[in-house]
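For this depiction, one protein chain was excluded, whereas all remaining protein chains were kept in their positions.
And then chain A:
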């Protein structure tokens, strides 16, 4: 009947024109047209993504309660705990904005993957203890119906820190604090060290601390994918884009003592889509800065640090990217299956990788030798000059080794005290930080995610008190620094 109506509607002139266009060569792609019509109908039906004015399916949503800048392990952990601790299912709308979906420069996947409790600050030890418990029960925390269980490939081999004469007292004090918090660490003398690990050269070593349980290394990619999968199943929205601007409003207020204070509140986050000038203003209530090595840049966008130096407005977020190299080498006579992650007093470290006598390791450069963080190119001379001599001295078998591969990754380095920044900013009232972990982000991520979610939902830290890691310490000058053994 429809066809009859069409034929009726088409006059001779139109018919002629139609024949003309046919002769012009445009082919009638009937199958393609049918599938297009089907797609249009599907999108118009309820539940589809059709918006009558323009197609916005590639853009993030216009409103979101929480916007998390950064989709690495810390950002996803905050998203997970927000969804887990919310009072009612579906109460909070969370959007995770990640610039690079391949994670090619993200610190998470380029990390060596170690986890230890041998810190000197009790907060760091508690964070690591909870994270280890999270990893151990990961298939209960991150279970998704019908999906295969996660295999983190955890090696419970422990960390072995070696200390020279000067560092021995600090190490003893650290071990006391660690034992108090519940970590299982034992102290070893050089003779015990030689008996247990005969491949170590104990010259210059006065004391060693060895983690017996809950320390080792695992696969960070698996943790990231597990978190992503779980977080998507809980309803968190993902967006592939870059944050370019914050739109905020200021409120001029006075403190109780009469001082003038300007409080800022972020209202919109402008997310720019990849490879295009298009951006979407996302209206939000809270912004979480979990951008890792680039958190400093995001903080600058929010206006943190724009003010006379020495004041709270002028205090910047002191997090910058620092490049670190990791080398993979093969040594046929190297340490066996029992080798832990050994950290030399000089700063060089190594661990076993797999069963084929391969080892991973590196060294933190001194301040003067810091490489340029503009790219992730590897400097092989650094291994020859700075890493290999220390390794070969400590483990004589490493005198004969062959480097197979090397890569570089970023530390989100906190230049103030090399520990994380967690919690709200005192002036930009709805920006929360979860960044600056300077190399421990991966091992503290599950616990930090829970802490930030608690501060956002309840207003204060409930399980682990991370007040020493708040932003205000940069203004007050209170360093929360690890007492390292050199």
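Quick note on the criterion: a contact is a pair of C-beta atoms (placed from the backbone, for glycine too) under 8 Å apart; a residue touches a chain by one contact, two chains touch by 3 or more; residues count from 1.
Convention: contacts and distances are computed from a predicted model.
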Chain excluded from display, named as in UniProt, from "Distal membrane-arm assembly complex protein 2", "GATOR2 complex protein WDR24", "ATP synthase subunit f, mitochondrial-like" or "BPL/LPL catalytic domain-containing protein": "Distal membrane-arm assembly complex protein 2"
Residue of A:57, A:255, A:277 or A:311 in touch with the missing chain, whole complex considered: A:57
Identified contact with the non-displayed chain, of A:136, A:245 or A:297: A:136
Absent-chain contact - pick from A:111, A:126, A:295 or A:313: A:111
Full-complex contact with the absent chain, from A:29, A:213, A:300 or A:370: A:213
Residues from chain A at the interface with the omitted partner, ascending: 47-49, 57-58, 60-61, 95, 101-104, 109-113, 136, 140, 143-148, 153-158, 196, 212-214, 216-217, 219-221, 225, 228-229, 232-233, 235, 237-240, 328, 336-338, 352-353, 355, 360, 405, 407
